[in-house]
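Note that this complex is displayed minus one protein chain, with the remaining chains in position.
Labels run A, B and C following the written order; every chain starts at residue 1.
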Amino acid sequence: MPGSYIPTDYFPVAIVILIATLIGLGTLLLGLVVRPRRPYTQKLSPYESGNPPVGEPRTEFSVKFYIIAMLFVVFDVEAVFLYPWAVAYDKLGMFGFVEMMLFIFILLVGYVYVWKKGAFNWE
Amino acid sequence: MLVPLSWYIILSAVIFSIGVFGFLARRNLIIMFISIELMLNSVNISLAAFSHYLQVMRGQILVFFVITVAAAEAAIGLAILIAYYKNNPTIKVDEINLLKG
Amino acid sequence: MKYALIPLLPFIAFVLNIVFGRNYIKDRAHWIAVPAVFGSFVLAVSAFTDVLSGNVININLYSWITSGDFHVTVGFLIDQLSAIMLIVVTSISTLIFIYSIGYMHGDGGYYRFFAYLSLFVFSMLVLVMANNFLLMYFGWEAVGLCSYFLIGFWFHKKSAADAGKKAFIVNRFGDFGFGLGVILIFLTFGSLDYMQVFGQAGSLLGQTIDLFGYDVDLATLICLLLFCGAVGKSAQIPLHVWLPDAMEGPTPVSALIHAATMVTAGVFMVARCNPLFNMSEIAMNTVAIVGGVTAIFAATIALVQNDIKRVIAYSTVSQLGYMFLALGVGAYSAGIFHLYTHAYFKALLFLGSGSVIHALHHAKHDDEQNMQKMGGLRKHMPLTYRVFIIATLSITGIPFLAGFFSKDEILWRAFLGGELGRFLWLLGTIAALLTAFYSWRLIYLTFHGSYRGGEGQEQHIHESPKVITVPLMFLAFGAIFAGYVGIPPLFVEHGDKIGEFLAPVLGHPEGHGTHVQEFFVMGASIFVALAGWIVAYTMYLKKTDLPQKIGSLFKPIHTLLFNKYYIDELYSRSIVQPVLKASDKIILAFDTYVIEGIVNGLPNLIGLFSRKFRTVQTGFLANYGLVMAFGVLCIIGYMIFVR
Partner (left out) sequence: MDFGAGFSLIDIRPLTPEITMICTGLILLLLDLVVKKKEAIAVLGIIGTIVAIFATYRLYAFNETRSIFLEMFALDGYANFFKIIFYINVILTICISFRYMKIEKASIGEYYALLMFATTGMMIMASAADLIVLYLGLELMALSTYILAGLMRKQRKSNEAALKYFFLGAFSSAFLLYGISLTFGLTGTTNIQDIAGLVSSLSIADNAIMHLAVVFLIVAFGFKIALVPFHMWAPDVYEGAPTSITAFMSVGPKAAGFAVLGRVLFEAFGDMQIMWSSILVPLSILTMAVGSIIALAQTNIKRMLAYSSVAHAGYILLGIIAGTTDGLISSVNYLMIYMFMNMGAFAIVIMLRSEGFQGEELEDYKGLAKTNPAAAALMLVFMFSLTGIPPTAGFIGKFYVIMEAINAGDMYLAITAVVFSVISAFFYLRVVMYMYMNDPKETVILTKSPSMTFALALTTVMVLVLGVFPSVLLNLVRSSIIS
């Protein structure tokens, strides 16, 4: 169908997203409407297991979070190649299998390296 | 609801331009970085659109690669930023000019 | 192809010595250098026999640069001329290398010495064997560079370093002319290959070139430019000043570079370019006159010098003058013949003086080159004395030694060369008289009489070791017999083998004289040789107070000669001092305006832009991105609006 591109295959997905959003928002709105509202100081203070709150509520995240996040992104995104490979597995056959094993092996080396370097250690 | 190819290409061009503008105009390294991602993704849009329009898979294959490379790039970019930030407590681009001339 | 090894062997020796010399080879450097030059000599002999059997080898080894019609090739031409040069260069080099083992023994830069010397031999061989002007120019510059290194070999000695610089700078003048000449040849003939250039030499006749509004004969211009280079390299008037100073280098260097080979490169070059020089009467006469005047001029200076090496150096300048005289009157083969015999007896003189210096050095003599402080060495160094006598007999032209034949040939050819030739012949004959005088003066001052050096040194003077004396004997053999390849037809029909051998390249000299004339010329030269000898004998052996008297009688002349006609002072005053030496300020100015001017001054102008422009590089990432984006926009704009 040259000239236009309508992703009809994804209409169900769109509908699901739409319904999910509506339900989520709807319940929240419903709660807002029906629940009673009687605020006082103690009730508004953040809940910290019953202890009085200490320090600023907004603290900087440790840089370690970033490292973990970065590693996650890298390893996560590589799944992008696994999916089409799995779909076309029958056609690719042995060759595809060897290729994918190589790919995963390289990822594994990276994983081992990161692990041994201690990037996963929190301390 | 027919969306002509040109719309996709124009969208892509607009997002690309926004990305370029963001890269040039913003002074925060993170925002600049996001602008680059924007540029890459605008290319993805046009590639996917071309690919579908021409019924040639190569465009979409390239999209896959762009996504993964962008992820790797993001990781490395952040790593470089962190390394930089450890020695220099700023990510304001106006304050980075130790090397010049 | 094997002949490519002739220059290559010394080059390999150079590379090995310079790379591994300092740490590994050290004082074993001669084990590499000597076999290498000897190998070259063997190959040169084989090349010579090849040429003798009628082959002329002209091979292009490879193209250095090829681009369209523009070719620069590296190739060798071994014809009669270069074959003789090869024999001279390699044989003398071999002997001098062996000599250096003894002479340079224990010197800190032993490996360096052999490395440079090998590089010199390589360059000289390239110069000689080249088959095009560019390669010859390469060799020409390279021998100059080596000479510069070797003169300043003892660079911690200020006089040596200065002498090196002087040689370098003086040669710049000559080489500049030579370079221009080569460029002019390329522009005229569209090629630098000898065969092509010489083949078209005839077309030069009558061609003129517009130079600053004057029509100048093209052939004359080219030849005079080339001759400029020869004047510099072969130390002719007025660029002779560097050669005597060059004696600051080690004696083997003086012998090899500044007597036997490099300084004769100018003679070789003019002979090589004879097809061009034949096109210009003016250029030929210039060559002859410069040669003749230099011959007598340098000889007069040599009369009164006291430094043993300087006397020989001026003698070299004078003998080179003879060679140019011969070339100038069209007797190319006579010039080359003299080059060949001169190489032997002059190398012998230098090495002999080196032997003397070496002996005195070991005897802790404090002024080891001053002849006035020598004397009576005959009994301590009998062998050195004997070879010195042979060399002196040869150089003064005593019949049936090498120098006699070649010098006689030159004078005879000059005599036949018209009015100018007669005049030059007269100059040459007078120079021969002076030569005989100063040569014997050297002998008598050095070897005869009584020792005039310091107390307690005399018993320490010994004959030099075998490694020094054996090369001397070989050279002495050459100084006696080298001339028998050019016996005048007067004595032996077809005796002038060398002239006939060289004829294919250099042509036959013109002019014929009667036997009577020839006997007259020969007799005159023998007469002056003997006269000079007798005068020296009387003055320095019989009536030793005579030199003093004559000296004071002709004090102004003596002073003038002793100070070498004040040429150095003249140059220093007229050229060097006004620019350089007027005061320290000017040196400073020279540094700031000339050196810095070249390196910084013009750049300062550009540097002004540079400093302005470099501020564009602000160091800010955003600006860099902006420049990039602006660049893209400019290109797109250019695409839209310009194209």
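To be clear about the criterion, contacts are C-beta pairs under 8 Å (C-beta built on N, C-alpha and C of every residue); 3 or more make two chains touch, one makes a residue touch a chain.
Computed from a predicted model, the values in this text were never measured in an experiment.
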Inset, instruction - Could you tell me which shown chains are touched by the chain that is not displayed? - result: A, B, C
Inset, instruction - For the chain that's not shown, point to the residue among A:16, A:29, A:68 or A:106 touching it. - result: A:106
Legend entry - Touch residues of chain B, complete complex, unshown partner: 9, 12, 16, 19, 23, 29, 32-33, 36, 39-40, 42-43, 46-47, 50-51, 53-54, 56-59, 61-62, 65-66, 69, 72-73, 76-77, 79-81, 83-84, 86-88, 96, 98-101
Legend entry - Positions on chain A where the hidden chain makes contact: 88, 91-96, 98, 106, 109-110, 112-113, 116-117
Legend entry - Residue ranges of chain C at the interface with the undisplayed chain: 62-68, 70, 138, 595, 599-600, 602-603, 606-607, 609-611, 613-614, 617, 619, 621, 623-625, 627-628, 630-632, 634-636, 638-640, 643
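The rule is simple: only the chains that are shown with their structure count from here on.
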Legend entry - Distance between the centres, which are taken as Cα means, of chain C and chain A, whole angstrom: 86
Legend entry - Two or more partner chains touched - positions in chain C: none
Legend entry - For the chain B and chain A complex, residues of the former touching the latter: 1-5, 8, 49, 52-53, 64, 67-68, 71-72, 74-75, 78-79, 82
Legend entry - Complex contact set, residues of chain A against chain B: 2-6, 63, 66-67, 70-71, 73-74, 76-78, 80-81, 84
Legend entry - Contacting residues of chain B [partner chain C, same complex]: 20, 23-24, 27, 32, 93-94, 96-101
